[in-house]
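One chain of protein is taken out of this complex; the other chains stay put.
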Amino acid sequence: MSKRSLALLLILGVATLVGGLLLPNWMSYLFTIAMGKGLVVLGLVLLMRAGLVSFGQGLYYCLGAYVAGMLTQFAEVTDVLLILLASVSFSVVIAAIIGLLLCRYREIFFAMFSMAFSMILYGLLVRNQVLGSTDGFNVANPSLLGWAPGPEGASNLVLAVAVLLVFTLGILAWRYLKSLSGYAGEAVRENEIRLEYLGGSVFKIIYVKYIIAAGLAAIGGTVTALVSGHVDPEMAYWTTSGEFVFIALMGGTGHVAAPIIAAVLFESLRTYASAVAPYTWQMILGFALLAIILFLPSGLWSLVERFQNKKPRKAP
Amino acid sequence: MKQLLAILVDGSVYASWLFIISAGLTLIYGVMRILNMSHGSFYALGAYSGASMVGWYFSTGSVPWLSFVVLIGAALAAGVTVGLLVERGLLRFMYGRDEVVMILVTYAVLLIMEDAIKLIWGVEPYFAYQPYTMLGRTKFMGLTFANYDFMLIGVSILIGLALWYGLNRTRNGKLLRVIIHDREIAGALGINVSKIFTITFVIGAGIGALAGALTAPGLSVVPGMGIEVIVLAFAVVVIGGLGSISGALVGALIVGMARATAVHLYPEVELFVIYAVMGLVLAFRPQGLFAVANARKI
Partner (left out) sequence: MSALLKTVNLERTFGAVIAATDINIEINSGEIVGVIGSNGAGKTTFINMVTGYIQPSDGDILVRGKSIIGKSPREVSLAGVGRSFQIAQLFQELTVLDNILIAHGFSVDRKLNFLKPLRSADKVGKVRSVLREYEIEEYANEVVSTLPQGVRKLLDIAMAMLSKPGLMLLDEPTSGVAVEDKFLLMDTVMAAIRKSNAATLFVEHDMEVVLRYADRVLAFYDGRVLADGPTQKVLSDPKVQELVVGHHLDLSDVKYATKKDSDHA
């Protein structure tokens, strides 16, 4: 990436951070949650470019959140960096195990099995009294390298961390997609047999992507847990994973920025809808999903590409 | 010994319930190559229609045993109507698309139906316990069983036989099996694939709704009851082999027994056990037990 682009991104990052801090509390709260979810969707997009739709990213989103919660509540560890490290490590290990089975499958099997695994976690959490069952439990305020801010400071801290994560991970993801590994995803989607004949291991390629996606989902979950101060099993429920898929389709897989922007849009729309039409949110999502599939299968980013006169990439 | 009997009976009852639910799902997949995520909503639809009609029926003070007819009739009517609507109004425009896209489409239908059910019936639970209690109980070897559950086993056997007869002895059934094996050739042979698709989807939806209605008397009908059903039904169908009805039967038995064992011995791992069993079967037969063969690609 050129020095100029890097500089521009740095400026954009700082601007986003400052802008976020200046927003009224409820807005910066929403913004932070949106960024967390955006990271989950970024991981999902990596998988979708390889032709795999996971209906179970909620598993790692929830794991990331619960690890964060448990560390602050039961182990009295509140340092943001430590928490992130722990939640990512834990989720990556779980993903490495589950992936051994899951990544042998494609298409509907992959979609449904991934959903099944997140529902298994949901089932386990709901029956677990220590972790609060369906109510979940509260998460204490995070700190950073010894600095322990009060509640408002904590929200700002998480916002800042989220912005930092979004920009650095976004840049890394962008570079990843331009590497052999990134292109390999599309090769897998287009022609697995050919890839094997070229000496590529399709399983390995998918396995790595699955683990990366899990890590990103865990980070998203941690961010959500820390800013909202609460975790509950709903995060592993199929509806949560379904939302991630919806946001991914809404944004499209064309660029690493698409999932983040789509997530912000989604959260804004959801906030508006819950004020105006609270009992029909799912129905609205359903119709919107159909509309996207029928009219905008490459997501909103395809509109950006059309504006730039590029051909929109193939829909998942 | 007593526990073993309890597990066997519970397992059989649960297996019957699973079979009725899964049969519709696997039929639709086998013929149309669509994994119908909204199957759970049809289940819920059947439960709500059945339960609410039964509730109304008993308030009119009519003959008690006819409530079964009301239960089943309401569910079938709702399932068939909505099934027809969904297939003719939406799905038939999407055939030929990627399988995963079809999941997303049926997922959208699921979302819409879930809220539609909430709008029509509200969020309070429904109870239609009368058919359940009406049949009384049986005491055997120190255990008490509800006769309704035995009836459920009987109904599932009936449905199984009806499906077997329909697929193997009737002309339309044989056409269905041709389509299951090769949709393109079927079309080339002049089979009206579009009509068969409609029939299949409506039957699948109807059976799904029926499953819901039959379950309703045993528990409370609440929002979201359809969702967990999909996860279970999928496990059953995958174990048996997508598209195979006999597979669904065997899968239902395996899952039913596994789950009953878990529930009696270590309840927390119920769902985990079911998926562990599925993982085990797939480790040895990745296509499921009775899968339809796939042709070579290169």
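Going by the order they are written in, the chains are A and B; count residues from 1 in each one.
Operating definition for what follows: contacts are C-beta pairs under 8 Å (C-beta built on N, C-alpha and C of every residue); 3 or more make two chains touch, one makes a residue touch a chain.
In this text, all values refer to a predicted model and were calculated from it rather than measured experimentally.
Peer 1: Per the definition of touch given earlier, which of A:Leu8, A:Val93 or A:Leu172 contacts the omitted chain?
Peer 2: Final answer for the missing-chain contact: A:Leu172.
Peer 1: Touching the left-out chain: which of A:Met27, A:Leu180 or A:Ala291?
Peer 2: For the chain that is not drawn, the touching residue is A:Leu180.
Peer 1: Please output the residues of subunit A touching the missing chain, sorted low to high.
Peer 2: Per the touch rule, subunit A residues meeting the hidden chain are 172, 175-176, 178-184, 186-187, 190-191, 193-201, 204-205, 208, 313-314.
We take it that only the chains that are shown with their structure count from here on.
Peer 1: How many angstrom lie between the CA centroids of subunit A and subunit B, rounded to a whole number?
Peer 2: Distance between chain centres, rounded to whole Å: 33 Å.
Peer 1: For the complex, which residues does subunit B have touching subunit A?
Peer 2: Those in contact with subunit A are residues 35, 90, 98-101, 103-105, 107-112, 114-116, 118-119, 227-228, 231, 234-235, 238, 267-272, 275, 279, 286, 297-298.
Peer 1: Which residues, counting only subunit A, touch subunit B once they are in their complex?
Peer 2: Against subunit B, subunit A makes touches at 53, 101, 104, 107-109, 111-112, 115-117, 119-120, 123-124, 127-128, 193, 238-239, 242, 245, 249, 279-283, 285-287, 289-290, 293, 316.
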